[in-house]
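Below: one structure, written as structure tokens.
The complex appears here minus one protein chain, its other protein chains still in place.
Read from first to last, the chains carry the letters A, B and C; within each, the first residue is number 1.
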Amino acid sequence: MKKTDIGPPDFRMMLPDIIKENYGKWQHHEILKPGLMKHVAESGSELYTVRVGSPRLVSIDFIRDICDVADKYCDGFLRFTSRSNVELLVSKKENVEPMIEDIKKLGLPIGGIGDCISNIVHTQGWIHCHSSATDASGLVKAIMDELIEYFTEFKLHAKLRIAVACCINMCGAVHCSDLAIVGIHTKPPKIDNSKLSAVCEIPSTIASCPTGAIHRHPDKNINGLELKEERCMYCGNCYTVCPAMPLADPVGDGVAIYVGGKVSNARKAPMFSKLAVPFIPNNPPRWPEVTSVLKNIVEVYAKNSRKYERMGEWIERVGWERFFSLTGIQFTEQHIDDFSGAMDTLRSTTQFRW
Amino acid sequence: MKKTDIGPPDFRMMLPDIIKENYGKWQHHEILKPGLMKHVAESGSELYTVRVGSPRLVSIDFIRDICDVADKYCDGFLRFTSRSNVELLVSKKENVEPMIEDIKKLGLPIGGIGDCISNIVHTQGWIHCHSSATDASGLVKAIMDELIEYFTEFKLHAKLRIAVACCINMCGAVHCSDLAIVGIHTKPPKIDNSKLSAVCEIPSTIASCPTGAIHRHPDKNINGLELKEERCMYCGNCYTVCPAMPLADPVGDGVAIYVGGKVSNARKAPMFSKLAVPFIPNNPPRWPEVTSVLKNIVEVYAKNSRKYERMGEWIERVGWERFFSLTGIQFTEQHIDDFSGAMDTLRSTTQFRW
Amino acid sequence: MAGDTPMLDDLEKGPWPSFVKEMKRAAKKNKAAEDLVGVVELSYKDKITHWKHGGIVGVTGYGGGVIGRYSDVPEQFPNAEQFHTMRINHPSGWFYNTKSLRTVCDIWEKHGSGLTNFHGSTGDIILLGTKTENLQPAFDEYIEHGFDLGGSGSVLRSPSGCVGPARCEWACFDSLDLIYDLTQSFQDELHRPRWPYKFKIKASACPNDCVAAIARADFTIIGTWRDSLSINQEEVKVYAEKGMNIQKDIVANCPGSALTYDESNGELHVQPEDCVRCMHCINKMSKAIKIGKDRGATILVGGKAPILKGAFLSFVLVPFMKIEPPYTEIKDLLFKIWDWWDEHGRNRERVAETIGRRGFKEFLKGVDLKPVPQMVKHPRTNPFVFF
Partner (left out) sequence: MAGDTPMLDDLEKGPWPSFVKEMKRAAKKNKAAEDLVGVVELSYKDKITHWKHGGIVGVTGYGGGVIGRYSDVPEQFPNAEQFHTMRINHPSGWFYNTKSLRTVCDIWEKHGSGLTNFHGSTGDIILLGTKTENLQPAFDEYIEHGFDLGGSGSVLRSPSGCVGPARCEWACFDSLDLIYDLTQSFQDELHRPRWPYKFKIKASACPNDCVAAIARADFTIIGTWRDSLSINQEEVKVYAEKGMNIQKDIVANCPGSALTYDESNGELHVQPEDCVRCMHCINKMSKAIKIGKDRGATILVGGKAPILKGAFLSFVLVPFMKIEPPYTEIKDLLFKIWDWWDEHGRNRERVAETIGRRGFKEFLKGVDLKPVPQMVKHPRTNPFVFF
């Protein structure tokens, strides 16, 4: 029988000695400069971490480059973070600066530790996914080029987590990010009844629609489906179940921007991101409308927030009405919830700002 | 033709001179002692208000007694408050104390102004309503007898508003009260199929049930209804529509206690009351289990709250887990919401107290 | 006839004024009231109501204002067999002169049980207990003396408002005049059912909301201002001298984080654009802090009790409206809401429920209003957006 189900390698094989020795016995840490921090163990040992930005979509040669650095300075160990950055772990202080020089030579940015923007959690987009309403990697590149100084320098009062998802399936913690860019369709699926009955199960496709927009084609001669278009909210669930109902559309596709989510329990409880801009059409390769909206939000936030205040905490303090007036973003009917539980989001108090 | 649609009398007929003269020109007020406050107008005029507790369910002779007092001290004017207290408005300072003496002689309590318990907003109960799951006037009397000192003295950090409703129709601001006592049924309606078809419309009775518990009787010979009892949440909506489905039951009826609601916009936005005690069986004439739970809650609140903190504000600050541990009230599965939107009430953070 | 009433008798004791004493007072003069005591004692014994579903009774020309009520123990208590209530619309602010009040009592002595609620929780004078045959004569006499019925059934219910400018320094509009004007203007809506369900209007002249409008009214009018509150620094110092902890009890409680207190010079300052007009600082420092001068109201809609889709607090529809006679703007808005609700509401559906079912967006279009951020606690979190 073939060998299967061995699971991943034991992480213990992957730890440098300094970590093995001080495992669970770290005492405190200090952030020394952007992208560099030092952890001190009870034993007195010091561990330096250099965080390196990565495009996440990388060639094997990129990995090999990083391995070379780790071999040279880190006894052949390294790690990746939960946001796809590379972390190089150095036990010898004198290795830190030379290593940083080598990394810079590779053209890679160092930063993302402390009160700054870290790497953007993102997804497949046009690189790989059939569901995508936008590209992910390209958006990330365009955004990070614009906001790079917030990665490599300390210009904020708190962490700012950005995520990009190429459709509302939201592969990533997009729904709880300080800034979230989500690919959305705004046109109903185009039903292809010529092949539908061959590739899809009709009852389960009808059942897949949360708004009941899909029904059997009224023409008895057509073994297919028809749509009440005004009921469609472009969720794509039908398409996941039935390939003959694609939603992608060059004009209708684009992104929405959500703001103010978080997941940490620090100070305020975790919060969902909320809609800031309902729709911006795709404009590759650099989505300039998207990046300029984001840059503006980040600048307004940087300027108006208080120490330690995450995006959502700042907005909660100053109020959503102030968020819209300070950023100049227009408030529209799309901002008002109409999904289930929507009535709870209406303002049932006279407390608000002008 | 008969005279109709004249509407209520013009309130201007009902105002004493001091109010007419200073209408809209009050400058500030001071609470002088329990049940007595002074409003000072821009003109310098002073108006004393004495607030008098009333059982609300009164005979015309009670009204006449009060009129006698108003004639003697208030130039023949008086008002009632939004919580059914009587307010006697005195423009001559020297009238205040003699009037208070006269009111005491009538056996009526003075208080309810400022940081105290005011009159209980309540409803009809067994005195008049076919829907009632408990009595209202009796509960109010039993509760106020127990808590009278909180009406006549300053023993709290903020206003404490109590309401009683005799069924979940909640005639009153019961759903947003610091303390709410609500009559509830806990047995499904007893269908009387012998008279049902004569007095009720079958389809609209079926449609009235929000949980879909009611359906046509399976026996074709019976022109009536049957119940999926496990689906019934005893809301009484079917009974409102169809008299042949009474829910009242000597054993199943009783009250639930809700806490922590408010309506003012002061400090925190208005809040709904939340379930504290799911069920206490009716035990007239004095509902001792109810009054002792309430007294305990009030005492715990009085002791643990901060200045100006309403019941709900206090609970939000210390947490519901603390509310239950401090009051000794048991937390049960009934406390966990299972109505629509229930999932939003689950605790999606690690922030809590032990 | 009422026999022994040991349970009710127990409720004559104790410091709080007793409704039983009141019932017995009425019972001395009136047989229906006497039998009522018996009916209620029986309920206390049986732990169950003895009232049946009400039949339709009323007065000529009106579709409401009377609640029919019949006992289920007429053999034992024949005089309380019919025990209908009449709802009499109250004067704004529940102000009375004793002459009017005595008239109300006298008419009820003649035609009813002599028992009343001052007031029902919607705000009406509730006259408890009369027979069908007495309804019309009682009504005729009340009309004669300047009183009219309030609402019941699927109508506009009697509007009510706080004491407002009559005795309160914080009134941002004339709640008494507004309520009187609206009540008079909508007599037809009050007396002739034509809507899906009941509709309530309440007005509090400042955000303290002393009539609990936000929780109980489909149409909620709450006073507010658009400019800044004002602070008298001399009076601030007096409060501090008298021992008030201004930082802890006032500043730290400000929901807008709008206040700063400088301990060094004893001055309290407000950042007007941060103030959410909650009233707290004004309430507690009534002599030092005054409401703004550009006054009006926030209009909210949808408040109601839990039946059937759960309770609602009213939610913001118009952040600011000037409230001045002849109140045209507010009336126009009411008509638009009623038209929309009348067209789309199902039977026994309050306006909040209709809005919930059809969507706030459609409602806004129906009443010709533009979306503004003040309408929501926060924008949507889900991506299920219609375009």
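The definition used in the following text is that contacts are C-beta pairs under 8 Å (C-beta built on N, C-alpha and C of every residue); 3 or more make two chains touch, one makes a residue touch a chain.
Source: prediction; values computed, not measured.
Note that the undisplayed chain, when the full complex is considered, contacts A, B, C.
Within the whole complex, the absent chain has one touching residue among B:M13, B:I31, B:M233 or B:V300, and that is B:M233.
Counting over the whole complex, chain B has residues 168, 170, 175, 182, 184, 186, 233-235, 256, 258, 260, 272-276, 278-279, 317-321, 323-324, 331-339, 342-354 touching the chain that is not drawn. One chain of the complex is left out; on chain C, the residues touching it are 306, 310-311, 381-384. Residues of chain A that touch the chain left out of view are 2-11, 13-15, 19, 23-24, 26-30, 39, 47, 49, 53-64, 67, 70-71, 76-82, 84, 86, 89, 107-109, 121-123, 125-132, 135, 137-138, 140-142, 144-145, 148, 168-176, 210, 235-237, 243, 248-251, 253, 261, 263-270, 272, 282, 284-286, 307-308, 339-341.
Everything below uses one rule, namely that only the chains that are shown with their structure count from here on.
Chain centres here are Cα means. That of chain B falls 12 Å from that of chain C. Shown for chain A are the residues in touch with two or more other chains, namely 344, 348-351. With touch defined as above, residues shared between interfaces to two or more other chains in chain C number as follows: 207, 214, 222, 255, 277-278, 313.
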